[in-house]
Structures are given as C-alpha cells and as structure tokens.
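Handing you this structure, nothing more for now.
Shown here: the complex without one of its protein chains, the others still in place.
To keep things simple, chains are lettered A and B as they appear, and every chain counts its residues starting from 1.
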Amino acid sequence: MFARNNFARVALVVLAAVCIPCIAQCSEHGEGVSAAATVVFSIGQFPITDSVIMSWAISLLIILAVKFSLRGEAQIIPPRGQAMIESLVGGLRDIVEPVVGRKAFGIVFPCLLGYFFFILLQNLGGLLPGVGSIGIYSGGEFKPFFRPANADLNATLALAVVAFFAWAYYCLRCAGVRGMYFEIFGNKADKSEISSFVYGALFFVFLGVGLIECISILCRIISLSFRLFGNTFGGENLLHNMYGFSSLLKNIPVVNYLSYLIPLPFYFLEFLVAIIQSFVFTLLLSVYIGLVCNHGDHEKEILKKEEYGYNS
Amino acid sequence: MAISNVLMFGMVDFSGLLDKFGIDWHLLLIQSLNFVLVAFLLYRFGFRSVARVMDERREKIELGLKYADDMKREKAAFESSRAQRAESARREAEGIVKSAKDGAKAILEQGKMELQQQSAGMILNAEKEIARRRKKILGDAKAEIGTLVVEVAKSVLASQMTDRDRNNYAAMAEKMLP
Partner (left out) sequence: MGIIAEITGNVRDIAIGVVQAIGCATAAIGVTFVGTRAVDAVGRNPGASGKILVQSILGMALAEAIAFYALFFSK
C-alpha cells in the first residue's frame, strides 16, 4: 500500500516537473484556444460561431434528455430518469429556498432551475470528445466546429444579461418599486435614535451609497459572465495544452503509450469545475434576488436554526 | 466587493476587451434567445410537472404518515379500552359469583333457622298439648274419682249423713286426692 502510494507520489512529481516546462512550450507554439470564437458560417447577417453550434446541439440534447427521462408527464412513482431529475431539483430547492426566501421562491425557482441545468449541461458537454478537436483547416488555421458554449464570452455575457433582467423583474415583482428604491437608495438609519438634522444629512450619504450600489449591480453582469467564461475557457485551454503536451511525447518510443493518459486527471478536474460553476452561477443569482426580496423570513430562519440546534 | 468593482469599472478599457473576446450583439442575441427558449421549454414540459408531482407526493406521504399515526393511536386506545372492559367484566363476574354464594349461604341459614323455629314451635305446641291433655285427663279423673267417692260414700252413708257432712267429705276427698 505504502509502496504504491510512494510510487504515485514520485510519478506525480516527475510528471509535474516535466509538465510545467512543456506546457509553457505548448503555449509558446500557440496551441492554446483562441480567446474569441471562430465563425464557421453565417446566416444572413448573423455569424454562426463554433460556440453557437455547440450551444444549439447541447440545448437540443438537454430538451430530448428531459423529455425522454420523463416520458411525457411526471408520475407519482418515479421511473429512473424522473428520480434522477427529481433528486437534482430537490437538492437545488433545499439549498436555494432559504437564500431566496419563501415569498419569492415560487416565482424564481423555474428560472434558477433553467440556469442550473443549462450551464451544467453546457459545461459537461464541453468535456465530450471531439469538442474543439473536430474541424477543418482553412487558410492555414484550424477552425473547430465545436467549442464549449461557455468558453465564448458572448454566451456567458448573454446569460448574465438575461440574469440581470430576470433579477430586475423578480425584484420588482416581489419588493415593488418602492421596496427596491429603499433597498438601494433608502435611508436605513433609525429615525428614533438620531436627530432629524443628522437623519436629513444621512439621506445624501445613502444616495451616494446607492449610486455606488448601482454600479456594483451593473458590475454583477461582468463578474458573473467573466467568472463562468474564465473557468470554462481556462479549463478548455488546460485540456488543450495537456493534449498538446501529450502529442509532444508521441515521438518517444515507449512513453507514447502513456501520452493518452496525461489529459485524463484534468478531465476530472474540469468535471468538478463544471458542476461547481453552474452551482455558483445559480447560487449567486439567487443571492442577488434574496438580497432584495428576502426580508420577512429572517426571524423564522433564526427560529428554525434554534429548533434544529445549529448552535449546539 | 462593491468598491473593488467600481474601481475596476473605471480602469478597464472595454472596447479593447470587446474586440479581443469577439463580442458581437448578433451572437449575444442568439445565445440569450437560445437560453431563454431552453429554460422555458424545460420548465414548461419538464420541471413544472416534476415539481407538481413532488409536491403531490409529499402531501401524500404526509397524509399517509398522519393516517398511520392516527391508526396507531386508535389501536392503542382500542387496546386499552378492551383491557379495561375485560378487567371490569372480570370484576363483575367475581361480584356476581360472590353475591350468588352469599345469597345461597343466606338462604341456607334462613332455611335452617326457619326449620329450627318450626321444630321448636312444634315441640312447644306438643308439650303444651301434652300438658293440657294431662291436665284435662287429670281433671276428668279427679272429677270422676270424686264423684265415684261421693257416690260410694253416699251409697254407704246414704241415710246417716246430712247435706253438710256430704259436702265436707267430698271436699276432704278432693283434698286427699293428688
């Protein structure tokens, strides 16, 4: 047992020692994925990139998968596919419900589910073999047909913009214009504790805070989109570089059999990243909604905590 | 977080970024429409019924658990009442047997008593009768013997005796007789 462990350790260290310079070399040779998606063809004025093709393909797959796993209407005694979907839906519900608040949960949950499943399956789809490697050479440049949808900033920015509008819609529906105004610009000081002059002066302070808050809210679009893009794009780069590294080994007689194994651990890493990032996107969106909508549940939440003995 | 975001907003050259990452509003439109469509279809044909069924099932399970609880409670109540009834019935039966025994004993006693009284009465009556008859016989015999003595004495002393003497003799005879 120990011997094997030690062997694994030594192997990892050697692998890392060989890998790091080679990754550098691969990236010097321009083996990385281009930052922008490549246009494969265009319909009228609309350029269709490899990322869009992937996005459509995976969307079709998602819809077909859900349709076939449900086999029409859902049933009380769940078939296997339905049980799987239910466990995902139930798990997400348990996590999201206390964050969003009981009041907003009913109308927000479908949107959150859509985000979770869409991003999750797009990310996982990016790990399929052939993504980024099937394509044509034209003009001395390799043009892949498929690229993970979220490895294109257009897709993640679109997701983030839709999320922003969804956020605004849900917040207006739950808290109303007045509630949202109070949440952003409103004077949160307690009138009974301070003099009216200070209260009036604080109005301007909170107005300034509200302006900063507005920019911060707009920044959420950028932060959401770049987080998802960075993770997926970085992962895609990592996999490509590992693949390029393994192709460097192909000329060495014995080691070349090992070369196929080199990208493998990173696929596990990317699998994890795909799940976590879809979860993070959904959770952040629900936190943003909960910041505005979730006020009434606080006392209940505390009571619940005491009831479950969280503090023990 | 907010401050760092605002700082970032001021410092970044966005137009260069847009070119670098190939941002195109056509693509943005395509991707956002795609997402909205997929999310809507997923909800409309997938998750809505799943969520409804999950709620339904939870309700059913809750109902079932409640029913089972009720049944358990009912069963316990039934068990306890049955035990109570059995106990009370046993006690009642014991009471009945005891009272029957008591009754029988009382009847026996009474019968004995009555019998004794009856026999005592009969004995008493018999004694009384005997005494009465003896007295009567004695009286009769006395009277007859007296008369007989008087008759004999009269026939003996018929001529010499006065009426006063006769009566004296009769009285004497009566005194002498036991």
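Basically, a residue touches a chain if its C-beta (ideal position, glycine included) is under 8 Å from a C-beta of that chain, and two chains touch if they have at least 3 such contacts.
All figures in this text were calculated on a predicted structure; none of them were measured in a lab.
Residue-wise, the contact with the chain that is not shown comes from A:226, picked out of A:56, A:226 or A:267. For the chain missing from the display, the contacting residue among A:216, A:237, A:259 or A:294 is A:237, taking the whole complex into account. Mapped onto subunit A, the footprint of the missing chain covers residues 24, 27-28, 30, 32, 35, 94-95, 98-99, 223, 226-227, 229-230, 237, 276, 279-280, 283-284, 287, 308-310, 312.
Going forward, only the chains that are shown with their structure count from here on.
Work out the mean CA point of subunit A and of subunit B, and you get 75 Å between them. Within the complex, the subunit A residues that touch subunit B are 35-37, 45-49, 51-52, 55-56, 59, 62-63, 66-67, 70, 73-76, 78, 82, 85-86, 89-90, 109-111, 113-115, 117-118, 149, 152-155, 157-159, 161-162, 212-213, 215-216, 218-219, 222-223, 229. Across the interface of their complex, subunit A is touched by residues 1-3, 5-6, 8-9, 20-24, 26-32, 34-43, 45-54, 56-57, 60 of subunit B.
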